[in-house]
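As you look at this complex, bear in mind that one protein chain is not there, while each of the others sits in place.
So, subunit A:
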Amino acid sequence: MAQRIDVKDLNIFYGDFRAVADVEMAVEPRSVTAFIGPSGCGKSTFLRTLNRMHEVIPGAHVQGSVAMDGVDLYGSDIDPVAVRRQVGMVFQRPNPFPTMSIAENVLAGIKLNNKRISKGDAQDVVEASLRGANLWNEVKDRLNRPGSGLSGGQQQRLCIARAIAVKPQVLLMDEPCSALDPISTLAIEDLIAELKSDYTIVIVTHNMQQAARVSDRTAFFNLAATGEPGRLVEIDDTATIFSSPRVQATEDYISGRFG
(Lines give C-alpha, C1' and ligand atoms only; values in the text may rest on other atoms or scores of the structure.)
Protein backbone atom coordinates (compact mmCIF):
# COMPACT_ATOMS: atom_id res chain seq x y z
CA MET A 1 0.00 0.00 0.00
CA ALA A 2 1.11 3.50 -0.70
CA GLN A 3 2.70 5.27 2.22
CA ARG A 4 3.29 8.80 3.34
CA ILE A 5 6.80 10.01 3.93
CA ASP A 6 7.79 12.61 6.51
CA VAL A 7 11.21 14.15 6.27
CA LYS A 8 12.58 16.00 9.28
CA ASP A 9 15.76 18.08 9.69
CA LEU A 10 17.48 16.21 6.93
CA ASN A 11 21.07 17.15 6.11
CA ILE A 12 22.80 15.26 3.35
CA PHE A 13 26.56 15.00 2.98
CA TYR A 14 29.16 13.83 0.48
CA GLY A 15 32.09 13.34 2.81
CA ASP A 16 32.47 16.70 4.53
CA PHE A 17 30.52 18.57 1.87
CA ARG A 18 26.96 19.33 2.92
CA ALA A 19 25.02 19.08 -0.34
CA VAL A 20 21.50 19.57 1.03
CA ALA A 21 20.53 21.29 4.27
CA ASP A 22 17.60 21.22 6.66
CA VAL A 23 14.91 19.64 4.53
CA GLU A 24 11.53 19.31 6.14
CA MET A 25 8.63 18.01 4.08
CA ALA A 26 5.76 15.61 3.88
CA VAL A 27 5.07 13.47 0.84
CA GLU A 28 1.42 12.49 0.70
CA PRO A 29 0.39 8.94 -0.15
CA ARG A 30 -1.22 8.19 -3.50
CA SER A 31 -0.17 11.46 -4.98
CA VAL A 32 2.56 12.77 -7.21
CA THR A 33 5.11 15.12 -5.70
CA ALA A 34 7.37 16.97 -8.13
CA PHE A 35 10.79 18.39 -7.27
CA ILE A 36 11.89 21.37 -9.31
CA GLY A 37 14.90 23.63 -9.06
CA PRO A 38 18.12 24.57 -10.82
CA SER A 39 20.80 21.98 -11.55
CA GLY A 40 23.04 21.10 -8.65
CA CYS A 41 20.60 22.16 -5.94
CA GLY A 42 20.41 18.61 -4.66
CA LYS A 43 17.16 17.22 -6.05
CA SER A 44 18.73 13.92 -7.08
CA THR A 45 20.71 13.77 -3.88
CA PHE A 46 17.60 14.26 -1.77
CA LEU A 47 15.58 11.81 -3.86
CA ARG A 48 18.18 9.13 -3.32
CA THR A 49 17.99 9.51 0.44
CA LEU A 50 14.36 8.39 0.28
CA ASN A 51 15.36 4.82 -0.55
CA ARG A 52 18.77 4.80 1.07
CA MET A 53 20.56 4.78 -2.25
CA HIS A 54 22.56 7.85 -1.19
CA GLU A 55 24.74 5.85 1.17
CA VAL A 56 26.04 3.56 -1.57
CA ILE A 57 28.36 6.42 -2.62
CA PRO A 58 31.56 6.18 -0.57
CA GLY A 59 31.65 8.84 2.13
CA ALA A 60 28.03 9.83 1.63
CA HIS A 61 25.87 10.02 4.74
CA VAL A 62 22.81 11.76 6.13
CA GLN A 63 21.64 13.30 9.38
CA GLY A 64 18.00 13.61 10.33
CA SER A 65 15.07 11.36 9.75
CA VAL A 66 13.00 10.08 6.88
CA ALA A 67 9.91 8.37 8.22
CA MET A 68 7.65 6.20 6.14
CA ASP A 69 4.29 5.89 7.84
CA GLY A 70 6.03 6.71 11.11
CA VAL A 71 8.91 4.26 10.67
CA ASP A 72 12.29 5.96 10.47
CA LEU A 73 14.02 4.54 7.40
CA TYR A 74 17.37 5.39 8.96
CA GLY A 75 16.57 3.65 12.24
CA SER A 76 19.26 1.29 13.47
CA ASP A 77 17.04 -1.77 13.09
CA ILE A 78 16.06 -1.04 9.50
CA ASP A 79 17.55 -3.04 6.64
CA PRO A 80 18.42 -0.81 3.67
CA VAL A 81 17.82 -3.69 1.28
CA ALA A 82 14.27 -4.05 2.61
CA VAL A 83 13.78 -0.29 2.26
CA ARG A 84 14.74 -0.45 -1.42
CA ARG A 85 12.26 -3.23 -1.96
CA GLN A 86 9.53 -0.90 -0.71
CA VAL A 87 10.78 2.25 -2.41
CA GLY A 88 11.47 1.68 -6.08
CA MET A 89 13.49 3.94 -8.33
CA VAL A 90 13.64 4.91 -11.99
CA PHE A 91 16.78 6.60 -13.21
CA GLN A 92 17.34 9.47 -15.60
CA ARG A 93 18.78 7.35 -18.35
CA PRO A 94 16.93 4.16 -19.22
CA ASN A 95 19.11 1.32 -17.95
CA PRO A 96 17.66 -2.05 -18.88
CA PHE A 97 20.12 -4.87 -18.21
CA PRO A 98 21.79 -5.52 -21.57
CA THR A 99 22.23 -9.24 -20.91
CA MET A 100 18.54 -9.84 -20.24
CA SER A 101 15.51 -10.14 -22.45
CA ILE A 102 12.49 -7.90 -22.01
CA ALA A 103 10.73 -10.45 -19.84
CA GLU A 104 13.85 -11.11 -17.79
CA ASN A 105 14.30 -7.40 -17.25
CA VAL A 106 10.81 -7.15 -15.80
CA LEU A 107 11.59 -10.08 -13.53
CA ALA A 108 15.04 -8.76 -12.60
CA GLY A 109 14.03 -7.77 -9.07
CA ILE A 110 12.92 -11.34 -8.48
CA LYS A 111 15.57 -13.20 -10.48
CA LEU A 112 18.54 -11.19 -9.24
CA ASN A 113 17.45 -11.99 -5.70
CA ASN A 114 17.62 -15.71 -6.52
CA LYS A 115 13.94 -16.04 -5.73
CA ARG A 116 12.09 -18.96 -7.25
CA ILE A 117 8.95 -18.21 -9.16
CA SER A 118 6.77 -20.59 -11.14
CA LYS A 119 6.53 -20.12 -14.89
CA GLY A 120 2.88 -19.19 -14.66
CA ASP A 121 3.45 -16.65 -11.92
CA ALA A 122 6.37 -15.20 -13.84
CA GLN A 123 4.20 -14.75 -16.91
CA ASP A 124 1.55 -13.07 -14.80
CA VAL A 125 4.05 -10.70 -13.24
CA VAL A 126 5.56 -9.84 -16.63
CA GLU A 127 2.17 -9.16 -18.18
CA ALA A 128 0.80 -7.22 -15.22
CA SER A 129 3.91 -5.08 -14.89
CA LEU A 130 4.20 -4.37 -18.61
CA ARG A 131 0.49 -3.53 -18.73
CA GLY A 132 1.01 -1.31 -15.71
CA ALA A 133 3.77 0.45 -17.60
CA ASN A 134 1.66 0.76 -20.76
CA LEU A 135 4.17 -1.27 -22.68
CA TRP A 136 2.43 -4.62 -23.01
CA ASN A 137 0.85 -4.07 -26.41
CA GLU A 138 4.12 -2.93 -27.92
CA VAL A 139 6.30 -5.79 -26.72
CA LYS A 140 4.02 -8.75 -26.12
CA ASP A 141 5.25 -10.45 -29.30
CA ARG A 142 8.92 -10.11 -28.49
CA LEU A 143 9.26 -10.74 -24.79
CA ASN A 144 12.36 -12.83 -25.32
CA ARG A 145 14.23 -10.24 -27.34
CA PRO A 146 16.86 -8.09 -25.63
CA GLY A 147 15.57 -5.04 -23.78
CA SER A 148 18.25 -2.87 -25.32
CA GLY A 149 16.56 -3.27 -28.70
CA LEU A 150 13.68 -1.03 -27.64
CA SER A 151 13.41 2.70 -28.26
CA GLY A 152 14.43 5.09 -25.49
CA GLY A 153 10.87 5.72 -24.39
CA GLN A 154 10.07 2.03 -24.42
CA GLN A 155 13.21 1.27 -22.47
CA GLN A 156 12.22 3.79 -19.83
CA ARG A 157 8.76 2.25 -19.55
CA LEU A 158 10.47 -1.14 -19.30
CA CYS A 159 12.46 0.25 -16.39
CA ILE A 160 9.24 1.44 -14.78
CA ALA A 161 7.73 -2.01 -15.33
CA ARG A 162 10.83 -3.50 -13.71
CA ALA A 163 10.44 -1.16 -10.75
CA ILE A 164 6.75 -1.90 -10.18
CA ALA A 165 7.20 -5.65 -10.67
CA VAL A 166 8.54 -5.92 -7.13
CA LYS A 167 5.45 -4.09 -5.87
CA PRO A 168 7.02 -1.17 -4.04
CA GLN A 169 4.95 1.29 -2.05
CA VAL A 170 6.75 4.36 -3.29
CA LEU A 171 8.21 5.09 -6.71
CA LEU A 172 11.03 7.60 -7.15
CA MET A 173 11.78 8.98 -10.59
CA ASP A 174 14.81 11.13 -11.33
CA GLU A 175 14.12 13.12 -14.50
CA PRO A 176 12.61 10.04 -16.14
CA CYS A 177 11.73 11.88 -19.33
CA SER A 178 14.78 14.04 -19.90
CA ALA A 179 16.23 11.62 -22.45
CA LEU A 180 12.92 11.01 -24.24
CA ASP A 181 10.98 12.43 -27.14
CA PRO A 182 7.69 14.27 -26.52
CA ILE A 183 5.52 11.30 -27.46
CA SER A 184 7.35 8.96 -25.11
CA THR A 185 7.22 11.70 -22.49
CA LEU A 186 3.45 11.91 -22.83
CA ALA A 187 3.21 8.14 -22.56
CA ILE A 188 5.15 8.25 -19.32
CA GLU A 189 3.16 11.16 -17.95
CA ASP A 190 -0.06 9.25 -18.63
CA LEU A 191 1.49 6.30 -16.90
CA ILE A 192 2.38 8.39 -13.85
CA ALA A 193 -1.21 9.62 -13.66
CA GLU A 194 -2.41 6.02 -13.65
CA LEU A 195 0.18 4.76 -11.22
CA LYS A 196 -0.62 7.33 -8.58
CA SER A 197 -3.79 5.50 -7.64
CA ASP A 198 -1.59 2.72 -6.28
CA TYR A 199 1.72 4.33 -5.48
CA THR A 200 3.24 7.32 -3.82
CA ILE A 201 5.26 8.93 -6.57
CA VAL A 202 8.09 11.43 -6.33
CA ILE A 203 9.45 12.82 -9.57
CA VAL A 204 12.32 15.17 -10.30
CA THR A 205 11.79 17.22 -13.41
CA HIS A 206 13.30 20.19 -15.18
CA ASN A 207 10.17 20.66 -17.19
CA MET A 208 7.75 23.12 -15.56
CA GLN A 209 4.85 22.04 -17.76
CA GLN A 210 5.49 18.48 -16.78
CA ALA A 211 5.47 19.35 -13.11
CA ALA A 212 2.27 21.30 -13.60
CA ARG A 213 0.66 18.50 -15.59
CA VAL A 214 1.48 15.45 -13.52
CA SER A 215 1.99 16.53 -9.94
CA ASP A 216 -0.34 17.26 -7.07
CA ARG A 217 2.30 18.93 -4.97
CA THR A 218 5.47 20.68 -6.03
CA ALA A 219 8.62 21.32 -4.04
CA PHE A 220 11.05 24.01 -5.13
CA PHE A 221 14.71 23.58 -4.19
CA ASN A 222 17.29 26.29 -4.57
CA LEU A 223 20.93 27.04 -4.07
CA ALA A 224 22.02 30.30 -2.45
CA ALA A 225 25.45 30.15 -4.08
CA THR A 226 27.81 27.51 -5.40
CA GLY A 227 29.48 25.71 -2.52
CA GLU A 228 26.47 26.40 -0.32
CA PRO A 229 24.12 23.53 0.40
CA GLY A 230 20.85 23.32 -1.50
CA ARG A 231 17.68 24.01 0.48
CA LEU A 232 13.99 23.35 0.14
CA VAL A 233 12.47 26.76 -0.54
CA GLU A 234 8.83 25.78 -0.41
CA ILE A 235 6.45 22.95 -1.01
CA ASP A 236 2.77 23.42 -1.71
CA ASP A 237 -0.08 22.31 -3.91
CA THR A 238 1.08 22.47 -7.49
CA ALA A 239 -1.67 24.91 -8.42
CA THR A 240 -0.59 27.24 -5.64
CA ILE A 241 3.09 27.03 -6.51
CA PHE A 242 2.42 27.86 -10.13
CA SER A 243 -0.14 30.61 -9.52
CA SER A 244 0.79 32.31 -6.27
CA PRO A 245 3.95 31.01 -4.67
CA ARG A 246 4.83 32.44 -1.28
CA VAL A 247 8.48 33.00 -2.07
CA GLN A 248 9.71 35.39 -4.74
CA ALA A 249 12.54 33.04 -5.83
CA THR A 250 10.01 30.37 -6.72
CA GLU A 251 8.07 32.75 -8.92
CA ASP A 252 11.28 33.92 -10.59
CA TYR A 253 12.34 30.37 -11.30
CA ILE A 254 8.99 29.27 -12.63
CA SER A 255 8.59 32.27 -14.87
CA GLY A 256 12.11 31.87 -16.18
CA ARG A 257 13.44 35.07 -14.61
CA PHE A 258 16.19 33.18 -12.92
CA GLY A 259 19.81 34.24 -12.74
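Annotations
The definition used in the following text is that contacts are C-beta pairs under 8 Å (C-beta built on N, C-alpha and C of every residue); 3 or more make two chains touch, one makes a residue touch a chain; residues count from 1.
Criterion: contacts and distances are computed from a predicted model.
Look at the chain that isn't drawn here: its UniProt entry, checked against "Cytochrome c oxidase subunit I", "Phosphate transport system permease protein PstA", "NADH-quinone oxidoreductase subunit E" or "Fe-S cluster protein", names it "Phosphate transport system permease protein PstA". Note on the undisplayed chain: of the listed residues A:Ile78, A:Ile110, A:Ala179 or A:Ala249, the one touching it is A:Ile78. Residue-level contact of subunit A with the missing chain is found at 3, 67-73, 77-79, 81-83, 86.
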